[in-house]
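Shown below is the structure under consideration.
Let's look at subunit A:
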Amino acid sequence: MARKTLGFIEIDQERCKGCGLCINACPANVIRFSEEFNSKGYHPAEYIGEGCIACQFCYYTCPDVCITVYRYKTPALSK
Partner candidate 1 sequence: MGEKIMVKGTEAIGEAAIRAGCTVYFGYPITPQSELTEYMARRMPQEGRVFLQAESEVSTVNMMYGASSVGVRVMTSTSSPGFSLMQEGISYMANARLPAVFVDVVRGGPGLGDIQPSQGDYFQVVKGGGHGDYRLPVYSPSSLQEAVKLTIHAFDVADKYRTPVVIFADGMLGQMMEPVEFPDPVDLSTLPSKDDWALTGARGRKARYVTSFNIDPYELEKMNLVLQETYRKVEAEEKKWEEFMTEDAEVIIVAHGTVGRIVKSTVKMAREKGIKAGLFRPVSLYPFPYERLSELAEKVDIVMTVEMSAGQMLEDVKLAVLGKARTPFYGRLAGVIPTPAEILEALMKEIRR
Partner candidate 2 sequence: MSEQVKDAILLASMPKSLSGKEFTYCPGCHHGIVHRLIAELIDEFGLKEKTLLVAPVGCSVFAYEFFDVDGTVAAHGRALAVATGMKRARPDMFVLTYQGDGDLAAIGTAETIHAANRGERITTVFINNAVYGMTGGQMAPTTLLGMKTTTSPYGRDPKREGYPIHIMEIMKALPGVAYAERVKVSKPQDVPKAKMAIKKAFYAQLLDVGFGIVEVLSTCPTNWGMDPVEAGKWLDENMVKEFPLGVYVDKVTEVMKEKGVK
Partner candidate 3 sequence: MAFVGMFGSGKTEIAMNMALKLAKEGENVALADLDYVSPYFRSRDKRGFLEEFGIKVVVPPGKYVWADTPMIPPEVFGILSNKDIKAVLDVGGEEDGIAVLGYLRTFMKNTTIYFVINTRRPFTNTVEGIVTFYEKLRNRARVDFDFLVSNTNLGPDTTEEVIKEGEEIVKKASKILEIPVAFTVVPSFLKDCDCEFDKFIIERYMELQW
């Protein structure tokens, strides 16, 4: 099933504390805990790389202002 990718997010993984609020908030389910540890020993959040609908919910709920949200000028279709 093809779903639209309307934008993307960047996560400052060093700043991220791994609270999971963004993961819980994301309606597209495109954020997950990374397998990697950051230098503080958390599993930070990571974007799965596609499917972001640029709704900004993750940005709204992130208590550590780690997320930057972009919207594509021309919405791309994901594979």
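Inclusion criterion for the candidates: all candidates are chains of the complex that A comes from, given by their letters.
As a working rule, a residue touches a chain if its C-beta (ideal position, glycine included) is under 8 Å from a C-beta of that chain, and two chains touch if they have at least 3 such contacts; residues count from 1.
Worth saying up front: this structure is predicted, and the values here are computed from it rather than measured.
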Of 1, 2 or 3, the one touching subunit A somewhere in this complex: 2
Partner candidate 2, residues of subunit A touching it in the complex: 7-8, 10, 15, 17-21, 24-25, 42, 54-57, 59-65, 67-74
